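Okay, so here's the structure we're looking at.
A single protein chain has been omitted from the complex, and every remaining protein chain is retained in its original position.
Letters A, B and C mark the chains in the order given here, with residues in each chain numbered from 1 onward.
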Amino acid sequence: MKALVYHGAGQKAWEDVPNPEIQRPTDVIVKVETTTICGTDLHILKGDVPAVTDGRILGHEGVGVITEVGSAVETLAVGDRVVISCISACGRCSFCKQGVFSHCLGDEGASGIGWIFGHLIDGTQAEYVRVPYAETSLYKLPESVTPQQGVLLSDILPTGHEIGVQYGEVKAGDVVAVIGAGPVGLAAIMTSQLYGPSKVIAIDLDPNRVEQAKNFGATDGVLASDPDWKEQVVALTDGLGVDVSIEAVGIPATFEMALDVVRPAGHVANVGVHGKPVSLPLDRLWISNIQLTTGLVNTNTTGTLLKLVAQQKLPVDQFVSHTFDLTDIENAYDVFSRAAETKALKVVLNA
Amino acid sequence: MKALVYHGAGQKAWEDVPNPEIQRPTDVIVKVETTTICGTDLHILKGDVPAVTDGRILGHEGVGVITEVGSAVETLAVGDRVVISCISACGRCSFCKQGVFSHCLGDEGASGIGWIFGHLIDGTQAEYVRVPYAETSLYKLPESVTPQQGVLLSDILPTGHEIGVQYGEVKAGDVVAVIGAGPVGLAAIMTSQLYGPSKVIAIDLDPNRVEQAKNFGATDGVLASDPDWKEQVVALTDGLGVDVSIEAVGIPATFEMALDVVRPAGHVANVGVHGKPVSLPLDRLWISNIQLTTGLVNTNTTGTLLKLVAQQKLPVDQFVSHTFDLTDIENAYDVFSRAAETKALKVVLNA
Amino acid sequence: MKALVYHGAGQKAWEDVPNPEIQRPTDVIVKVETTTICGTDLHILKGDVPAVTDGRILGHEGVGVITEVGSAVETLAVGDRVVISCISACGRCSFCKQGVFSHCLGDEGASGIGWIFGHLIDGTQAEYVRVPYAETSLYKLPESVTPQQGVLLSDILPTGHEIGVQYGEVKAGDVVAVIGAGPVGLAAIMTSQLYGPSKVIAIDLDPNRVEQAKNFGATDGVLASDPDWKEQVVALTDGLGVDVSIEAVGIPATFEMALDVVRPAGHVANVGVHGKPVSLPLDRLWISNIQLTTGLVNTNTTGTLLKLVAQQKLPVDQFVSHTFDLTDIENAYDVFSRAAETKALKVVLNA
Partner (left out) sequence: MKALVYHGAGQKAWEDVPNPEIQRPTDVIVKVETTTICGTDLHILKGDVPAVTDGRILGHEGVGVITEVGSAVETLAVGDRVVISCISACGRCSFCKQGVFSHCLGDEGASGIGWIFGHLIDGTQAEYVRVPYAETSLYKLPESVTPQQGVLLSDILPTGHEIGVQYGEVKAGDVVAVIGAGPVGLAAIMTSQLYGPSKVIAIDLDPNRVEQAKNFGATDGVLASDPDWKEQVVALTDGLGVDVSIEAVGIPATFEMALDVVRPAGHVANVGVHGKPVSLPLDRLWISNIQLTTGLVNTNTTGTLLKLVAQQKLPVDQFVSHTFDLTDIENAYDVFSRAAETKALKVVLNA
C-alpha cells in the first residue's frame, strides 16, 4: 500500500510500504477513507519529537472501514465504518478504568501515553492502518455523520472540548476567554456552547481569525496586539476578570495572558503544546484561588460529541478549509504548514 | 483596653488603645478569650505586608464572647461565645454567594480580599475586637468545643482542609503527599482523614516533624534531605506517583517537589504562601493532565469542622504546643518565632 | 394603595389596603412595576393552601423600583430596579449558607420555607411590597433586561432550570424527556439548552403545546395520548430510554410516565406540585440505579439566568402570551385560569 513515511527531520515521502497485519487478537485493520493533518505532525517533521523514528507512518486521525478483525473482536465487524481515535485505550489499566485514556498503560508503544499512532506505531496517513485495542478505541460512525465530520472527532474536537472546556469547567453564565483562535482554540469555542456561557471572547493576533471565531460561537473578539487588550477583556466582564481562560497556543506569552485575565477563583485551562517552561507568579497567585489544568486529550467524550454532531448540534464542517485526495498529501502538508498565508484550518484528505 | 499594636517593621507593643466601638448595624464587639499567632503575623512583623500600617492591632484568629451587637444583628446576642473567622464575609457579594468568602467584595478594608483582621482593620490580639459582617462571619462555639479547640478553626484547620485537601480533591483510596509538616501541613494531614486516603506521606527536612506527623494521621514519612526522597515517595505508590501532592511551605524548591511526585492526572494543591514566582515546566506537564490549585482559605467549611471537633472526630488539641496568658503575648511571639528551636506548633493565648 | 387580597377560597379583590412599611433594618419597600400570576396562585384561590389566610395580598413574582430602604441596607438604594425573587433568603442560616434558599430558616413567615410572599407575608400583586432580607433576596435588573423579562426570573425560569435541569443533571449529549409542556415544562426545555443535550422531547396531551415546545428548544414531540407514546420516546434514544426525564405536571399518571421512559442509571427530576402520594415501583427500580429528585426552587441561579438573558442567550419573552394593566388583574386571573382555552402561558401585569 501507499503511506506517508517519516524519514527524519524535514523528510517525508508518500511511498510503498507493506500492508499492515493483525498482530494481536484485539486488533482490527481499517481501510482509511479520510484523514487529516495535525499541528503535531508538523512538530514531528521539524524533528521536535525524537520518539518518532525513521520509517514511521505518520498521522493519528482518520475515518475508515474495517477490513479485518482479530480473533477476540466481537462487537466490531468487517464493513463497519469507524472513527479512529488519536488515543489508543487498552480499556483495562488503572488509567483507562478512570477514563484517563490519555495515559493508558497498554503495552503498544510506550506505557503511560495513549497517543501512539504516527508516533510509536504506524499511523493513519496511509491506505490501511492496524488499530490495536480496537473495541475500546474505535467509535462506529453514525449514519447521519459524514466521514469528513467524523475525522474532526479523532482529535481536534475532543481536545478543545475535554482539555479546554471540561477541564476549564465552563458553566452556565460564564465569561470565557480563548487565547488563540487556531483550530484547537476554535474547537474550544465551539464546544463551550454546550455549557451555556454568557460570553466567549476570542483573542488572537490575527484580525481575520478573531472575526472568523464568531462563526464558531465567539460573542466577542479582542486583538492581542492592542496595547489595551487586557482592559478590553476585563471590560467584557463585571470588572473582575473572566471565569475561565483557555490557552490554545503554547508559548510563555500566551500562557501569561491567560493568567492575566482570569478572576479570583477562576480557571485556566492550558491546551497549548509547550516547548519551554513558563514562569508562574505564585507570589501573586497563591492567594487567588486559581485552578490551572493541563492535559493530553482523553477522548472519553468522543461518543458524546458524535451524538451531538449526528443531531446537528455542532457545525463541525466549517473547520475544513481545504480538501485533497489522499494521494495528494504532500501538497496538503504544504498548504497546512503555511496556514497564516493559506488560511488553512483543517485540511482533509479523502482516499 | 490593651492590644498588640504594630509599629512598622520589627516593632510591636502590648499597649493601651481605645476600646473598639460598633460602627455599622451589622457589627458586633467580642471580648477575646483566646487567640493565637499565625506565621502571617511574623511576615507582617518583617515588613513583608506593606498594607499593614503603623498603629494596626494584629491577629486574625480568636474565640470570645459577644459584648455588644449592632442594630441589625438578630441571630447573635450578647453572651454568645463565638469563633472569629480569619475571613470576613459580607454574605451578599458575588463571591460570598458562591462560597468564595476569601475574595469578599465587602467594603471593610480592601475590596476583593476577605482577610482584613490584623491587616486592614484592627485584629484579635487584643482584649476586644470589632467584628464586621458578624452574622455571616462568626460561628457559635458548640458547648462541647473548648475555646482552645475553637481558635484552631479560625484559620489553620480550614486552610489545610479547604486549600490543601478539598482543592486537592483527596478521595477514598488516594495516596497523598504533604510537603512540609509545619502547622498548616499537619492541618492538611489531619483533615485528609475525612476523605479516606489509603496513605498520607509527610515530607519534611526535620526528622522530628516527620515523626510527629504520624500523630496527626500520616501513614508514612520521608526525609526531604534524603537524596532518593523522590524514589522513596514513588515507591509508596503503584510506581506512578501520588494522587495528590500538597505544598505547605511556600518556596520554589518545595513547589518543584510537589510537581515531581504527582502522577499523570493527579492534583497539586498549593497552600504555601509564596514570595517569588516559580518555574512551571509546561514543556513536560502540558501532556500530564495535572490540576494545580492555589488559594486563600474561604472558611466555608468552618461550620463543618466545628461539628467534627464537637464529635471528637478531629483531635485538634495536639496542635497546641504552648499556652500563655494574653498579657504575655510578646513572650509568645518570641517562642513562636523560634519554632525550629522551641518546637512550637501553635501557641495559644488565653485572656 | 391597591392590592389583590385573598378572602378565603374562591374570593379575591383588588382593593385598598395600607401601604407597606419598613419593619426591620434589612427590609426595603419596592414599587411594583411588573408582576405575573403563577399556577400556585390558582391553587391558593381554590383553598388548597390553608396557610394562606383571609386578608393576605397574593403574588410572589415581580420587578419594581426601590422606594425606601432599612437602616442596615448598604448595597441597594432608592431608585434601584430589582427582580423580586419568589424565595426570601436570610443569607445566614445553615440552608442559606449551602445555597438551599428554598428552606431558609429565617423568621419571616414559617421557619424552613423560603417561599413566603403571597403565602405567609403580603405579596407582589400590589402597588408596593415590603421585601425582607432584601440584600440577599433581590437582584438588580441589568440595563439590557426589560422588566417583562425580569419578572420571568422571579420563579418560572429558575424553577425549570434548578429543579428540572440542574437536579436532573442534564449533560452534553443527553436525551431529555419533559412530561408536560406548560410554562414550567417549557422553562425546563429552554434552560436545558444551556447543558448541550442532543435531544429534548416534549410530551403533552395537547398537540398545540407539543408543537409550541419546539420554539422553546424541543427537538422532538410526542403526544401523550398516543397508545405507543412510550415506544415513540424510546425510539428517539439508543433503545435504552432517556437520560433524564423531567416531570412538570404533578399527578400520579405523569410521574409514572417519567419513570417509564428513563434508562438504567438515568435521572428523574420531579418539578410538578403534587397533591397526592404516588406509587414507586421499587420492586422494579431497586436494581435500576435511578436518581430521583424533588424540590422547591432555590433561586440560587437567578443571577446566572439574568446574565444569560442580558446576553440574549435565553429568549424568554416568548413565555408572555398576554399583558394587562395591573389594575386589570382580575381579568388577567380569568384569562390565566382558562389557559387551555385562552392558550395563556404567562400573563404579565404592568403598573
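Here, a residue touches a chain if its C-beta (ideal position, glycine included) is under 8 Å from a C-beta of that chain, and two chains touch if they have at least 3 such contacts.
These numbers were taken from a predicted model, which means no experiment stands behind them.
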Hidden partner chain, touching residue among C:Gln232, C:Thr293 or C:Asn350: C:Thr293
Selected residue (touches chain absent from view) among C:Gly8, C:Gly47, C:Pro207 or C:Pro264: C:Pro264
Of C:Tyr6, C:Phe95 or C:Tyr195, the residue in touch with the unshown chain: C:Phe95
Residue among A:His7, A:Lys46 or A:Arg92 touching the omitted chain: A:Arg92
Hidden partner chain, touching residue among C:Leu223, C:Val278 or C:Val320: C:Val278
Among B:Gly8, B:Gly47 or B:Gly173, the residue in touch with the chain that has been omitted: B:Gly173
Sites on subunit A contacted by the missing partner chain, in the whole complex: 24-26, 70-72, 74-75, 91-94, 97, 99, 107, 135-136, 300, 303
Residues of subunit B in contact with the chain not shown: 172-173, 193-196, 198-199, 219, 301, 303-305, 307-308, 310-311, 313
Interface with the undisplayed chain - residues on subunit C: 94-95, 98, 100, 102-103, 112-113, 167, 238, 240, 250, 255, 264-265, 270, 272-283, 285-296, 298
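Please note the rule applied: only the chains that are shown with their structure count from here on.
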Subunit B and subunit C: spacing of chain centres that average the CA atoms, whole Å: 41
Of all residues in subunit B, the ones touching two or more other chains: 94
